[in-house]
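Input: one structure, supplied below.
Every protein chain of the complex appears in place save one, which is left out.
We just call them A, B and C in the order they show up, numbering each chain from 1.
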Amino acid sequence: MCSRTMASKTPVGFIGLGNMGNPMAKNLVKHGYPVIVYDIFPEACKEFQDLGAQVTESPADVAERADRIITMLPSSPHAKEVYTGANGILKKVKKGSLLIDSSTIDPAVSKELAKAVEKMGAVFMDAPVSGGVGAARAGNLTFMVGGVEQEFNAAKELLTCMGSNVVYCGEVGTGQAAKICNNMLLAISMIGTAEAMNLGIRLGLDPKLLAKILNMSSGRCWSSDTYNPVPGVMEGVPSANNYQGGFGTTLMAKDLGLAQISATNTKTPVPLGSQAHQIYRMMCAKGYAMKDFSAVFQFLREEESL
Amino acid sequence: MCSRTMASKTPVGFIGLGNMGNPMAKNLVKHGYPVIVYDIFPEACKEFQDLGAQVTESPADVAERADRIITMLPSSPHAKEVYTGANGILKKVKKGSLLIDSSTIDPAVSKELAKAVEKMGAVFMDAPVSGGVGAARAGNLTFMVGGVEQEFNAAKELLTCMGSNVVYCGEVGTGQAAKICNNMLLAISMIGTAEAMNLGIRLGLDPKLLAKILNMSSGRCWSSDTYNPVPGVMEGVPSANNYQGGFGTTLMAKDLGLAQISATNTKTPVPLGSQAHQIYRMMCAKGYAMKDFSAVFQFLREEESL
Amino acid sequence: MCSRTMASKTPVGFIGLGNMGNPMAKNLVKHGYPVIVYDIFPEACKEFQDLGAQVTESPADVAERADRIITMLPSSPHAKEVYTGANGILKKVKKGSLLIDSSTIDPAVSKELAKAVEKMGAVFMDAPVSGGVGAARAGNLTFMVGGVEQEFNAAKELLTCMGSNVVYCGEVGTGQAAKICNNMLLAISMIGTAEAMNLGIRLGLDPKLLAKILNMSSGRCWSSDTYNPVPGVMEGVPSANNYQGGFGTTLMAKDLGLAQISATNTKTPVPLGSQAHQIYRMMCAKGYAMKDFSAVFQFLREEESL
Partner (left out) sequence: MCSRTMASKTPVGFIGLGNMGNPMAKNLVKHGYPVIVYDIFPEACKEFQDLGAQVTESPADVAERADRIITMLPSSPHAKEVYTGANGILKKVKKGSLLIDSSTIDPAVSKELAKAVEKMGAVFMDAPVSGGVGAARAGNLTFMVGGVEQEFNAAKELLTCMGSNVVYCGEVGTGQAAKICNNMLLAISMIGTAEAMNLGIRLGLDPKLLAKILNMSSGRCWSSDTYNPVPGVMEGVPSANNYQGGFGTTLMAKDLGLAQISATNTKTPVPLGSQAHQIYRMMCAKGYAMKDFSAVFQFLREEESL
């Protein structure tokens, strides 16, 4: 374990070079870390070869060559495969290695993976991010980190290369939990903002004035004061640009699905969280999948043609 | 109309001296206005007699003696009775009088009353308040005002005696609309906060830490950062005091009922607002009627005894 | 009052000759009753003139000439206008007249009208119908009747000309209450059927087989066994005909709005009824207004093009 804490510029593995993983790994390179990469699509690695990174054939190969690895994968099954699959990390992980999973997945899966990693004498931390592709590029993501507290500083050393905020949340799985809870509340307050704005407009209020009133009152929330879903109320947000960019409805539906599964497994009532999930699910079915999640305002609104 | 705009310390009528009306009327007295009062319960007027106010027998009597009247009543039917009933204001209202209704009622009823008032040559404004009994006493309520814009300054002159914030919202009914929309969004984000906090705690997060994370992220809202519903997270809020004081669940249920009726009448979809209404309704049926509305955290939580 | 009970073929007034009122009034004619008609659209009366009916200029005129009147109107405000408006029935209603309102409206409004009618010495009954235009033509509507029990037989005499089922429900307003409760449960079980069928299909079940299993199990309901919303499962229902005909989504949304208002006024929690209302409201906003209400299956389904 000495090697990784003493000499911090030893190589770092990075698995999963998609929309988010790509800029994150680049920020590691920028900070002077040699990186060893793998992606299921070989073409995703090319760019990194040009940057001097070692490209490998499998997660196991990465584990053989690096004792600090970051994974950034789209879903629980992918994470399981990368860690415990036939050519997974655990096939060749070294004792004392630090494995940081930045995917957003079911916290129960994070716990399973942590157990399997621990059996091999290595350390697992979950560190999902908040912030989109822009924040990944700019290196100002927020990381919510779960795992053994003594290892937090070692993780933070790497994560600060990619994010401006690295928060320790508690034992393994609590990073995921924090992210899931935040996004569930975000979805609820976004839909609530869209409903309140829509109702107010129908009752004769000017949208800008209504937003101003909400923002100085108890209805104030991030969705009303920073990311207002009504076109014309704010500039520089997806609602000002036909709901392009931002955080896609399909991604929000995915996170709400994780919240739902966690709530079901812990027998926690989440009546509005559950309804928010259904609304984003219906939006996906009705053609809004690729629009920003603030498009719920548009979804709830009467169609122009009617 | 001259009289009321030129000599501002002519008497002001006040009808409805309940929990809110009482301190509001007292603030008018403190600002040097002679007041002429009426309440359906004669004992509510006594205190004002001692303060030198004229006590009358009916709303009509008030209208006979004052050309500026403020009404503060518990619901739409009460407001209808006070304005259009057998001994209502309209029986004796003087031309040019200014009638300000601070009750929280259906905006459609405000519009009806405004029409009836207008027929008599007088002016009606709806000016519901935000802020509870404490704010009423301290004179720092927020008033959301709907009505003809030219009359707004005349209304403001009086309302600033009772509130620190007087916002012009648009035509008659928009004051109610603004209040209803704010409270609907408030209820939604409060329930959402309670769900997210509860789920996070079940998943192993420390409540204070979770609140801190939400408040620096996109889940942030007034209910999470100013009025957190989880005991132990903040001081000086109802959740720190067994949900006593604050804004009662039964009052929130009433406001959500108004939002529901407005949404039904304007055919506006409000899926979460509607569900929030049902949750507060169930809470009323299960013994939470008199607790602060943040007690939804307690309602959703597993009972200790189980 | 004698005249109307003794000589049953005295003229019957009929106000509101729309999609439903037209065939209902014709069935009265078929049964030998002279009818005296009024509709706000004069052209709606023409057809009845040709059938020998007297056409009048106002509801008041009808009340002057007939001591039994049936009204069939689209909503609460229309009903108020026809009864209590400037040229309304009550302007000229005769003592002892029997006024039967078959509109579907807020039961609280029925009670208001009943009071006003009673003051004039006449009798009011609410008698909303179940069954659509087809049942109106065939004369096999169901009438749910509220009002004084002693008058039920007099009402039944007329209503049996238009319906095969005439049920006494209790005091004034309970006819509306019964209809509203039935339609709320209908909407809930229709959406539930659509969800269950859709989920089953996604999980690999054959729709016909799934419908058969539900119908022999505890999930059985009218929407699953008589009016299945999945194309291909049954014949002769709207789902077999691109959701044309049947009971329009916009009408279901209206009835759910009435249920919601009644529930709000009586402080009754209706969490699924309320959600059903919102779903039909969203469908109206998304282009399903004129389709049969079983089209909720189509609404919940993934779009073909995705």
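Going forward, a residue touches a chain if its C-beta (ideal position, glycine included) is under 8 Å from a C-beta of that chain, and two chains touch if they have at least 3 such contacts.
Please read these numbers as outputs of a predicted model, since none were measured by experiment.
Among the displayed chains, contact with the absent chain in the complete complex occurs for A, B, C.
Of C:M184, C:V230 or C:A295, it is C:M184 that touches the chain left out of the display. Among C:N22, C:S58, C:S76 or C:T174, only C:T174 touches the chain left out of the display. Only one of the listed residues, C:L214, C:V237, C:L251 or C:A289, touches the absent chain: C:L214. Within the entire complex, the positions of chain A that touch the omitted partner chain are 253, 257, 260-261, 264, 267-271, 274-275, 277-279, 281-282, 284-285. Residue positions on chain C in contact with the hidden chain: 107, 130, 142, 144, 165, 167, 169-171, 173-174, 177-178, 180-186, 188-189, 191-193, 195-200, 202-206, 209-210, 213-214, 216-224, 226-227, 259, 262-263, 266-273, 275-276, 279, 300, 302, in rising order.
Summarising the interface, chain B meets the missing chain with residues 275, 282, 284-287, 289, 299-303, 305-306.
The rule is simple: only the chains that are shown with their structure count from here on.
Of all chains, the one whose mean C-alpha position sits at the greatest distance from that of chain C is A. Fitting chain A to chain B on CA positions gives a rotation angle of 180°, reported to the nearest 5.
Between the CA-based centres of chain A and chain C the separation comes to 51 Å, rounded to the whole angstrom. If each chain is reduced to the centroid of its CA atoms, chain A and chain B end up 40 Å from each other.
Centre-to-centre, using mean CA coordinates, chain B is 38 Å away from chain C.
Each of the following residues of chain C touches two or more other chains: 275, 282, 284-285.
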